[in-house]
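Here the complex is missing a single protein chain, while all its other protein chains stay put.
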Amino acid sequence: MPLPKPVYYPPFNITRSSHSIITSRDLEASLDFYEQVIGLVLTERDADTLYFRGLEEVCHHSLVVKRHTGEHQAEAIGFRVYTEEELDKAEHFYRSKGLPASWIEVPYQGRTLLVNDPTGTPVQLCATMPTEPRMYTNFQDFKGGAAMRFDHWQIQTPNVQEQTDFYAEMGFRVSEYMVVGDKLMTTFMFRKPGTQDIVFLENPGPRLHHFAYSVSDNNSLIRACDIAGILGMGDVVERGPGRHGPAGVMFVYFRDPDGHRVELFCDHYFLIDIEVEPVEWDMTKPGLSIRWGLPAQECWYNETTAFSGIETKQLDYERGPLSTLETYLAEKAKARAAKAQ
Amino acid sequence: MPLPKPVYYPPFNITRSSHSIITSRDLEASLDFYEQVIGLVLTERDADTLYFRGLEEVCHHSLVVKRHTGEHQAEAIGFRVYTEEELDKAEHFYRSKGLPASWIEVPYQGRTLLVNDPTGTPVQLCATMPTEPRMYTNFQDFKGGAAMRFDHWQIQTPNVQEQTDFYAEMGFRVSEYMVVGDKLMTTFMFRKPGTQDIVFLENPGPRLHHFAYSVSDNNSLIRACDIAGILGMGDVVERGPGRHGPAGVMFVYFRDPDGHRVELFCDHYFLIDIEVEPVEWDMTKPGLSIRWGLPAQECWYNETTAFSGIETKQLDYERGPLSTLETYLAEKAKARAAKAQ
Amino acid sequence: MPLPKPVYYPPFNITRSSHSIITSRDLEASLDFYEQVIGLVLTERDADTLYFRGLEEVCHHSLVVKRHTGEHQAEAIGFRVYTEEELDKAEHFYRSKGLPASWIEVPYQGRTLLVNDPTGTPVQLCATMPTEPRMYTNFQDFKGGAAMRFDHWQIQTPNVQEQTDFYAEMGFRVSEYMVVGDKLMTTFMFRKPGTQDIVFLENPGPRLHHFAYSVSDNNSLIRACDIAGILGMGDVVERGPGRHGPAGVMFVYFRDPDGHRVELFCDHYFLIDIEVEPVEWDMTKPGLSIRWGLPAQECWYNETTAFSGIETKQLDYERGPLSTLETYLAEKAKARAAKAQ
Partner (left out) sequence: MPLPKPVYYPPFNITRSSHSIITSRDLEASLDFYEQVIGLVLTERDADTLYFRGLEEVCHHSLVVKRHTGEHQAEAIGFRVYTEEELDKAEHFYRSKGLPASWIEVPYQGRTLLVNDPTGTPVQLCATMPTEPRMYTNFQDFKGGAAMRFDHWQIQTPNVQEQTDFYAEMGFRVSEYMVVGDKLMTTFMFRKPGTQDIVFLENPGPRLHHFAYSVSDNNSLIRACDIAGILGMGDVVERGPGRHGPAGVMFVYFRDPDGHRVELFCDHYFLIDIEVEPVEWDMTKPGLSIRWGLPAQECWYNETTAFSGIETKQLDYERGPLSTLETYLAEKAKARAAKAQ
């Protein structure tokens, strides 16, 4: 499990995770959820597309929801590069790797390069978007969780080591990671200062586990839940509020009306300096992803979003059973029964 | 299910729920939990007893923890009456009902009357306690959830109708209640302005389900959980943070090291006026006790504390199966399996 | 300065401070301010009157704003009594004192007795109001400071000792008080459990200094200020956010468009027990009303609201100069100048 050596001068400069493109069978339901519960701002819509941004964001969109009648899908994830010339360097990088890279037209985005990483994840790269007003001090218009800013994705990939090595080449560094023995199981990788732009999790993939928006504080997390509840959407809260061990983050996970998972969180830390060693977590030790409260239910682990037209590759080994809320409760019941005898 | 008629001029004046007396097999563990996680102030201790109060409380104690080697028990709950003469009226009231009432010596309490309500619940009544400094602005010393003030108990009782009628005679009013059909299943009863001093729940009893302290805000609830987690006591969080329908309260339930359940909450409302109708909740309708998030696990419903020396009476009818986190997850798994076929 | 002896069994039962009736030269401006900044709910309006309640309140109104073209005035303050029969006892009490007491018709209130206390303050007493839905969990509709519940007034009166003695006879108890030497200058008096229903301040009067609504937490205080600012009403914030010594309260004071002063606060403590001694504050010692931050500007001390048709009586002695923000800054400038020489 060698962590890849950090690349301080990468071949092109990705600055941050930028946007997600997902599908919906019912745009009105999506609009309701993302506006009322998550608190995103609707920048623009047309007959078949919703463009959202966070309250703090000036970019035209960080979430695009497209009408699609079948199973819910993710069309692509998008990164920002620093300048237009970085896009050309990116094209060169991907082509030199023998990976797909093509220029596409995307509404409300600057020149956009569509690539696939080695696992097949569709990735858009662009340098600019039209700008819109920041709404982060329009307190009187805040809704739901008042989501401030798109922050990261969690992506399932069948080989975390390979995926991590590839992203490291592009300058992504590892802030925290999880192992079983000496096998790398999860990596938190970042370009922007902070703990993560993208998290890789060893599981059948490429599949989108969740995308995450930052909020200002705990109150925003609870407000999102409360408003979901009061609007009769209380069952969108899938997990939390709770605190992760890794990155120390306070989180809530929601499922949107189509089944996409979105996280609101606060309390990540800031990270740039190169002398800081990545934090290792042993997945076989308790207290890893839950410092308090109940474990995540099975569906949190197993229900994820496929990328449009990309085949999900299975793991090439047998994975042991998951520790879930269900197994936790079963063990507790067993212990009670044993004690009652 | 007639709700009892409110008694505006009761035979004696109970002003508020006052204190709880519970047992512990390990006082050091109790001290750790109630100080570090709940954030109570230790007023005094001797070899076998801990006396705690909330940060906002001037009374000597609102929680007494006594060393006891057996199963964890509640020794009594305690109410305050307004003046010494109300105590004498209380004695008269209980004796006229043929209920036990005796004067007892209790350290750090004024003249104390010990009574049993018709279900057998041991209840202390007193008018005064020695006072201690309020610590509620000693922000630099706040710990854990910074519990401010003891507020209420939830008590299981095999006949909520009878229990409610009896407490109504003493001037307790119903703020909110739950029914199945026209059968009264839960009543929130109050003397102090607010939603509850005592909650009765139809279940084998008398048994103490939980006692509850108020906190200042959501942040305090989450701080309590976070500190429990960081101190390696994360599994004390049994349920929540979450929001109840009844009384609109934001809650977290903890299990202390002996198994006693303690709630921290915020956001109750204030209630004095007599024209306000009690709020009815239909227990057969969803969204009752959870507006969002997962249902409570089975143990939250079934694990409670006996009162020392008081026999638990069973229900005189067969109760249907509970809706719990366990049944919720089982149904979800069944639905998934059906869909997968 | 003898504090009056508490009267535990008063001649009639006032339960709480209930409502304020004030005038406005511009109802639309008032509506904007109380809805958008303070966060009150408009229960009802007609051509010349606005009826507001807090988010947590079921009573029809706790604030009535009446159109009036002249100088802004307070028409009356209102208390609740427990039952209708307490109203009759109240009438008897006031008449026996030779004080005005008459039955008046007030829209959206039960039978209402209008009295004047010995200083002349017009006071309405009623036992009931029509009820309206509690809005305290309609989080998606919260505005401004999300004011929860009317709590208290601060009233200027030319003789605090007399006023306090009179209210004590009606069962009001003193929670905290301020003295200069052995002269009583300010008293916090309460009927509902807590620190205050009404505060008396020795100053020309009777005049209304402010009325106060409770909020849930610090965030609500700051939200009110932020929304005032963003809506271009930032200068309504007259003082704070800050923390008082007495009652330990976190406060912000606003001036409404007519000049009435309204306080939003959180963090009062709960008080019922009779063994608790009132807290004394020496007005000549620093740190009294400000634990941190700057002193209040002069207008906070000097600009108050007259009661309609009631003459303001002056103090019968010469009051020394006030310590204000202005004097504080002048002394600081003087010290700087001295140092610079």
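In order of appearance the chains are A, B and C, and numbering begins at 1 in each one.
Everything below uses one rule, namely that a residue touches a chain if its C-beta (ideal position, glycine included) is under 8 Å from a C-beta of that chain, and two chains touch if they have at least 3 such contacts.
In this text the structure is predicted, and so the values were computed from the model without any measurement.
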Among the chains you can see, which ones touch the chain that has been omitted? A, B, C
Which of these touches the unseen chain: C:49, C:138 or C:218? C:218
Of the candidates A:68, A:111 or A:134, the residue in contact with the absent chain is A:134
Per the touch definition above, residue among C:64, C:250 or C:272 touching the missing chain: C:250
From the list B:152, B:173 or B:223, which touches the chain that is not on show? B:223
Considering the entire assembly, which residues of chain B contact the chain that has been omitted? 36, 137-140, 143-144, 217, 219, 223, 226-227, 230-231
Using the touch rule from the top, list residues of chain A that touch the missing partner. 8, 15-16, 56, 58-59, 80, 82-83, 110, 127-131, 134, 136-137, 148-149, 192-193, 216-219, 243, 248, 266-267, 269-270, 272-277, 291
Provide the residue numbers of chain C that touch the chain removed from this figure. 217-219, 222, 225-226, 228-230, 232, 234-237, 241, 243, 250, 287, 290-294, 297-299, 325-326, 329, 332-333, 336
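One rule holds for everything that comes next: only the chains that are shown with their structure count from here on.
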Rounding to the nearest 5 degrees, give the angle of the rotation that lays the CA atoms of chain A over those of chain C. 180
Hey, what residues on chain C touch two or more of the other chains? 137, 217, 219
